[in-house]
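For reference, the structure is listed below as structure tokens.
Apart from one protein chain that is not included, each protein chain of the complex appears where it belongs.
Let's turn to chain A:
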Amino acid sequence: MAAPMLRGCCLGRCWALACIDSSSRHGRGAATGFTSSGKRGQSFVAQQPLLTAQKSRKGEHKWAAVVGLEIHAQIASNSKLFSGSQVHFAAPPNSLVSFFDASLPGTLPVLNRRCVEAAVMTGLALNCHINKKSLFDRKHYFYADLPAGYQITQQRLPIAVNGSLAYSVCVGKKWRQVITKTVRIKQIQLEQDSGKSLHDELRSQTLIDLNRAGVGLLEVVLEPDMSCGEEAATAVRELQLILQALGTSQANMAEGQLRVDANISVHHPGEPLGVRTEVKNLNSARFLARAIDYEIQRQINELENGCEILNETRSFDYKLGFMPEPNLPPLLLYDTASLPAGADPQQVINIDRIQEQLPELPSETREKLIQQYGILPEHSFALLNEVGLLEFFQNVIKETRAEPKKVTSWVLNIFLGFLKQRNLAVNESPVTPSVLAELLNLLDRKVISSAAAKQVFEELWRSKGKTPSQIVSERKLELMQDEEALERVCHAVMEGHPQVVMDTKRGNPRAINKLIGLVRKVTHNRADPTVIKEILEKQLSS
């Protein structure tokens, strides 16, 4: 029996009973996108029987959850972090592997400048302090997809620390109220990605693809300032948008460019924090919130039943510590004040210059939209939430005289609705911004009615090549411009339906709509309902 999902959680204390069906409970790592605790790459689900709704509601008011995140973002660079092999998604297996990536003896790491710049940009965008000196370490563990037996990372002294990420949660009725929350960023570090291993159970073998081994990653560690799956998912979404705006990572979760591990614990408010468990390798935005909430609920259930929370990752945590990476000297960054005189610009990185050249961040973009076009905050979020949608919107605005509010409404409701229904991306839309702009112009000039416009839009979507004006004239959708003729029609309809007229005069609010409907029918929907109403009211009162 499944329990209902609750949304719109209370601030500061968030609990949700996740809706679980049997397939997701026994999910394999790759398919559903999450593994809980346990070994890397293997799926491990808490062996917890699904509780009935009644049982899980016991004592629910007394719990608070605490969620921290470790986010791995693949850096958008041409070559890997320490070697010159290329970075490409979905290339043939083991076709992008240099001698260093394959850990051939005698090969040495050489740091990729672009990756360092990406780390600095991201650190600055997240209000971090950039460490002018940072160090590289080796983290040892044995796994088939880690050829060297260790990963080069930055444990002791990472490149950026102590930042913050602001995100907004929509609450209240119809999620109209926007609240800004902040999560602290503990650190950002550069590290190597591992290869991929595919377990072929049928033939009892493991296939290793090293294309991804050595690709540069930014690990962003978010402190446990979040309290539920929704907050975590929103924070991740905002980070995604920031990374995409900076160009430092494409941050596409489906392609594995953004991976999230969550640390979750529950406690009673006022008491110390509980034992943490890790939910690893979340690579689907949709599943992230649900998986976290499920784990929160699982812990609550365990504790309420008198059990203890076990941190299973500890057992896998390979016991070797970190060792400094001896082949890489400390990474030194400069600002304008500390830049050595006569330094070769190819060999040094100036933090100040990078700060100056930072592109506009999503929060700034949203603010500008609100200021410039007077749209609502939640609409500014929606516009940035879809790839290419903002650009589409801005292109439409450029070519139309219609009000921004109108454009927003059309883009977010009708246009986006059509896209979603057909599972298309913005760049796959058959309707271009110019075409939509033309349509809106017709609407703005009152050449057609709102209803007619929607019809035209549907037609535009189906058949390419036709302009809105063409469709309008083909289907004779122009609004009647002749007001006198309309007055005659109204008069005729009133004459033909005296009972309805009586009702209207008696004050029945719905009666007038009936009259309007009748007039529209006669005019084949070519009259503007607002004008019809005006004429009828004038005629009724006379």
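Here is the rule we go by: a contact is a pair of C-beta atoms (placed from the backbone, for glycine too) under 8 Å apart; a residue touches a chain by one contact, two chains touch by 3 or more; residues count from 1.
The definition used in the following text is that contacts and distances are computed from a predicted model.
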{"item": "Which of \"Barrier-to-autointegration factor-like protein\", \"Proteasome subunit beta\", \"Phospholipid-transporting ATPase\" or \"Glutamyl-tRNA(Gln) amidotransferase subunit A, mitochondrial\" matches, in UniProt, the chain that is not displayed", "value": "\"Glutamyl-tRNA(Gln) amidotransferase subunit A, mitochondrial\""}
{"item": "Hidden partner chain, touching residue among A:140, A:184 or A:514", "value": "A:140"}
{"item": "Identified contact with the non-displayed chain, of A:157, A:275, A:309 or A:328", "value": "A:328"}
{"item": "Which residue of A:135, A:208, A:361 or A:447 touches the chain not shown here", "value": "A:208"}
{"item": "Missing-chain contacts mapped onto chain A", "value": "99, 102-111, 138, 140, 142, 144, 147-150, 204-206, 208, 210, 319-323, 326-329"}
